[in-house]
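Working notes, beginning with the structure itself.
Of the protein chains in this complex, all but one are displayed in their positions.
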Amino acid sequence: MPGVIVDCAIYRAGRRAETPGDLSDALAEARATGDAFLWIGMYEPTEQEFEHVRKEFVLHPLAVEDALTAHQRPKLEVYDDSLFVVLKPVLYDEDTDTVTAGELMVFVGDSFVVTVRHGEGGALSAVRRRLEHEPEVLRHGPTAVLYAVSDAVVDHYIEVAAELQADMEEVEADVFAPNPTDPKSIAMRIYGFKRQVLEFRRATTPLIQPMNRLAFGGVPFVDEHAQPFFRDVADHLTKATEYIEGLDRLLSDALAAHLAQMGVRQNDDVRKISAWAAIAAVPTMVAGIYGMNFDHMPELHQWWGYPLVLALMAGACVGLHRMFKQRGWL
Amino acid sequence: MPGVIVDCAIYRAGRRAETPGDLSDALAEARATGDAFLWIGMYEPTEQEFEHVRKEFVLHPLAVEDALTAHQRPKLEVYDDSLFVVLKPVLYDEDTDTVTAGELMVFVGDSFVVTVRHGEGGALSAVRRRLEHEPEVLRHGPTAVLYAVSDAVVDHYIEVAAELQADMEEVEADVFAPNPTDPKSIAMRIYGFKRQVLEFRRATTPLIQPMNRLAFGGVPFVDEHAQPFFRDVADHLTKATEYIEGLDRLLSDALAAHLAQMGVRQNDDVRKISAWAAIAAVPTMVAGIYGMNFDHMPELHQWWGYPLVLALMAGACVGLHRMFKQRGWL
Amino acid sequence: MPGVIVDCAIYRAGRRAETPGDLSDALAEARATGDAFLWIGMYEPTEQEFEHVRKEFVLHPLAVEDALTAHQRPKLEVYDDSLFVVLKPVLYDEDTDTVTAGELMVFVGDSFVVTVRHGEGGALSAVRRRLEHEPEVLRHGPTAVLYAVSDAVVDHYIEVAAELQADMEEVEADVFAPNPTDPKSIAMRIYGFKRQVLEFRRATTPLIQPMNRLAFGGVPFVDEHAQPFFRDVADHLTKATEYIEGLDRLLSDALAAHLAQMGVRQNDDVRKISAWAAIAAVPTMVAGIYGMNFDHMPELHQWWGYPLVLALMAGACVGLHRMFKQRGWL
Amino acid sequence: MPGVIVDCAIYRAGRRAETPGDLSDALAEARATGDAFLWIGMYEPTEQEFEHVRKEFVLHPLAVEDALTAHQRPKLEVYDDSLFVVLKPVLYDEDTDTVTAGELMVFVGDSFVVTVRHGEGGALSAVRRRLEHEPEVLRHGPTAVLYAVSDAVVDHYIEVAAELQADMEEVEADVFAPNPTDPKSIAMRIYGFKRQVLEFRRATTPLIQPMNRLAFGGVPFVDEHAQPFFRDVADHLTKATEYIEGLDRLLSDALAAHLAQMGVRQNDDVRKISAWAAIAAVPTMVAGIYGMNFDHMPELHQWWGYPLVLALMAGACVGLHRMFKQRGWL
Partner (left out) sequence: MPGVIVDCAIYRAGRRAETPGDLSDALAEARATGDAFLWIGMYEPTEQEFEHVRKEFVLHPLAVEDALTAHQRPKLEVYDDSLFVVLKPVLYDEDTDTVTAGELMVFVGDSFVVTVRHGEGGALSAVRRRLEHEPEVLRHGPTAVLYAVSDAVVDHYIEVAAELQADMEEVEADVFAPNPTDPKSIAMRIYGFKRQVLEFRRATTPLIQPMNRLAFGGVPFVDEHAQPFFRDVADHLTKATEYIEGLDRLLSDALAAHLAQMGVRQNDDVRKISAWAAIAAVPTMVAGIYGMNFDHMPELHQWWGYPLVLALMAGACVGLHRMFKQRGWL
């Protein structure tokens, strides 16, 4: 078994039995007993590494091509010998506030499940461990694995959506802060946030239709009795997408509100300039008048001239200042 | 009976009969007579507290999980032994102008109804009391309870929508006030309002599809004859959502109008600055000229020089002021 | 007959026969002959006033509840014994440029029509008079009345849409006027207009689906042969809604254009300030220089100093003014 | 034959036969031979002028009403005895850059076509002439005429869309010109353009559904074998509408870009004012200082005082100017 295989086991009656020596024998035996199935988990296999698996389980070449190259859309494809599901688990990095999407491909067939993982998100060891503690669930075979995997991925969507919601609140606090510390970065933050939302939507929205097929349609290789469970997953998925679309709309609104805020602030500043300029213009003008060199300016020759003019200047400034304050211009 | 059970009663032929001693016996008896049903109302039960109910009424584990954890989307789920409906009653807090959504889960089965409430909104005692005064309605059994509960929730949506409409009018008054007292907060208020609308839509929009199923489709455990009644509820729900979507669009328009208003005001202020600056520049310039120290400035040596220049300054200021007033610049 | 009944008559073979003495007898007789029907028109009846009618025609309690309280959405509801249609005729007030919606409920059953009117719009006397002059139409019974009423309501929509179009042209003239008289009110007018459009849409859009049911589906109590006629009404309704949606989009565009206009004007004003300030700064600066008190400033002692400097100042101002004019800054 | 009839002819086996003397006889004969049909073209007939035609061809009163009054929506209506199609040919006036929509109604029945034209656009003589040169097409009877007419109308849509595209390029050139000659009119032009687009959409969008019915559905009076041809028309129509919707979106984007451009220009101007004001403030301030009347200002009494200060002023101005240029502020 090459090292790219993360885990591989046969499950009998819902319990982990053994690690199979040979895939063909294991699969034949599992199919014969009807109560067992194989679950192989791989991480970023190359074409050569995957060749053995592909042959044993008769996987469709198109699905295999998709499973080997990352950057697929979430989808559900039914082939003659197996079902192929692409999920995009997302990872939220708290430090950079970024969302990245990994890939998780699941092949479901008669008595086998192959999971192929690309990128960071969607580690399955926790899912496998949890399932191994619930034999009554695992007894339902490959369907149970598909359910558990998609449930884990979709539940994580809701967690990430909650993280984004928390970020949203920070953005709102920034936008509406009375004295924003860094107004220049607000538009950039909102935009960056929008990109994260787009990334998130690319992972989640195309999954709605496949999930609904699992929840309502008769998809082969999937146990009909599992439909309520997939319905539950589809419901959570819808919740996550609705949530994130709400966030997206709020972000647009926040940007528009930010623009309006800037307009208000700018107007305030413009009004303040005009007010200060008006106040400063008065003493300068008065000083200019008494700086004129006319021979006959009687005020200039009175001892009270200078103090009076100074008082007049100060008075005008104070008076204007008070008036502008009252009118809310300063 | 644990304290988490708010009320619990058997209804016979539309009338409250007694509080059942034992759920199993009561249910068996109700099913036998065919004319009776149990209605249990709970408030935020824990898993242990709910265990007894879950077992007696054979509720589906997925539904039970949803009923115990809040933060569900409105939905209708049909299981083998019961129907599960999630409603999100909203509460409007007049002081803070905020909308909060609680949760109300209803299990409807053969001869029983279980209502589970989370959060503040959607208290059911009034509904129960009203129903107990209308035995001809209550006679229809669990369907009547489901109808009465959803009717109450949806009717409250319309009331909250009316409250939001009243708020909208305040916002409009603020946006278009000739001298807004606090222009800085307008964008924030509109944005805050948009959040409330989003909260409201999250509660109402996903409910449309379930309500239409109750109104048109053949949902088990629901009396076919009740369809016109659910149609009425669905109609009110549509009205509430249409209403709130209209408000949402108006809010965007109000924000855009606010932005345009700010542009107009700013332009007014810019024009005013330019006008005042022009007026103030004239006497300052004239004073500067007569403050020059040339030897040969004949005006300086006439007795009429000073008063003439003062008059000239005043005249220019008054003239400009009048001109600018006429052109609407001041 | 209570005074709330506006008009009440039996029609036989398309012609007004008599005012019935007793509803039961009249209805029984009309049903017996098959060629006659009753048409009762009421205006804002109270529950008591409506009770008699409700009983005679076996109207459904939910429909009656809707008919008594105003503020319904347009809809079509089929009950066992009658059809219930809610229309929202609109009124356009030329003085205030506002659109208000009234309500018009129509019950159509076997050999009877009941019309209930709320609010100002949708007076039916003209419709009734016109129908009474077209016996070949009225012969088709209740269907003809329903058609005539909805035709009148929808035709009025088109008239109101034309009025709004005329208003739109006024708004456009305001937005793009070279010297708008009252720029402050433009955003308010556009916003106010949007509210009218919203009011109009609330009346018209929900009616599309019911009209299409009348035009295409097999609605009971409605003559199949009338479908082309209802198709015509549905077509006019679609025209009105498309028209008003076009207006709505134009309004948004007009607001955006207004915003851009304000930007252009503001920029013009900013450029003008800078130009005037530059012009005014030159003589002030020159005057300042020759107002300095240095002992050795040879120009000060020449007889040509003062006139030259004055000429220089004037020349600089004129030159700058001309240059700025050429560059389109002033 | 009244003068309102533009042209009227019988076609036999795809060739123009004669102008009929009497409509009834001609129609009866055409129907008898099965290989001939009548085509009557009218221009804005009055009710009286149309009465004869209406009777002969048993046209439906609702269709006749529509055909006589202009301002209809594009539609396809099937009646018992004929098909009624409303088309809205558009006219593009290059001088005023405006789009106006005329009306073209086509009645298609057993062995006859009636075309009624309102307004400027959609003259049919060219279509008729072209068809008369293609007897193998005209042989297919009324269907061929309907096809040829709608093909001509829709092909003209594509031409008008191309004209609008050319206008769009002019608008773009204006918006992004480095020194726009008339920035004030840009928003107005974009808005005016949007109105033309709206006019165009009103003519084209509602036609999509009727064309698809002709292309796919079994419409009576229309030859099934003509479906690929109507599919071609529907395809061109979709192209025209997609094209114009693309233009509409581009116009919104252009307006937004214009707004952003104005913001950039304004900011440039604001920065320039601040820079020039800073430059002008320096010599004024220095001159003010040396204009003070202190007894002990040693610089005033040196012969180098005045030239030094002048040099200092000039130096500061040049230095600041250079610095601002470097920083891109001027």
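Of note:
Order of writing sets the labels: A, B, C and D. Residues in every chain begin at 1.
Methods note: a contact is a pair of C-beta atoms (placed from the backbone, for glycine too) under 8 Å apart; a residue touches a chain by one contact, two chains touch by 3 or more.
Please read these numbers as outputs of a predicted model, since none were measured by experiment.
Touching the missing chain, out of A:Arg16, A:His156, A:Lys194 or A:His321, is residue A:Lys194. The missing chain, though absent from the display, is touched by one residue of D:Val197, D:Leu259 or D:Val309; that residue is D:Leu259. Remark: the omitted chain is touched by one listed residue; of D:Met297, D:Cys317 or D:Leu330 this is D:Met297. Interface residues of chain A facing the missing partner chain: 60, 62, 66, 72-73, 75, 77, 79, 183-184, 186-188, 190-191, 194-195, 198, 201-202, 206, 252, 255-256, 258-259, 262-263, 265-266, 269-270, 272-273, 276-277, 280, 283-284, 287-288, 290-293, 297, 299-303, 305-306, 309-310, 313. If you put the missing chain back, the residues of chain D touching it would be 172, 175-176, 178, 228-229, 231-232, 235, 238-239, 242-243, 246, 249-250, 253-254, 256-261, 263-268, 270-271, 273-274, 277-278, 281, 284-285, 288-289, 291-297.
Criterion: only the chains that are shown with their structure count from here on.
Rounded to whole angstrom, the centroid-to-centroid distance between chain B and chain C, based on C-alpha atoms, equals 25 Å.
Residue positions 291 of chain D each touch two or more of the other chains. Judged by the touch criterion defined above, the protein chains link up one after another in an open path, with no loop closing it.
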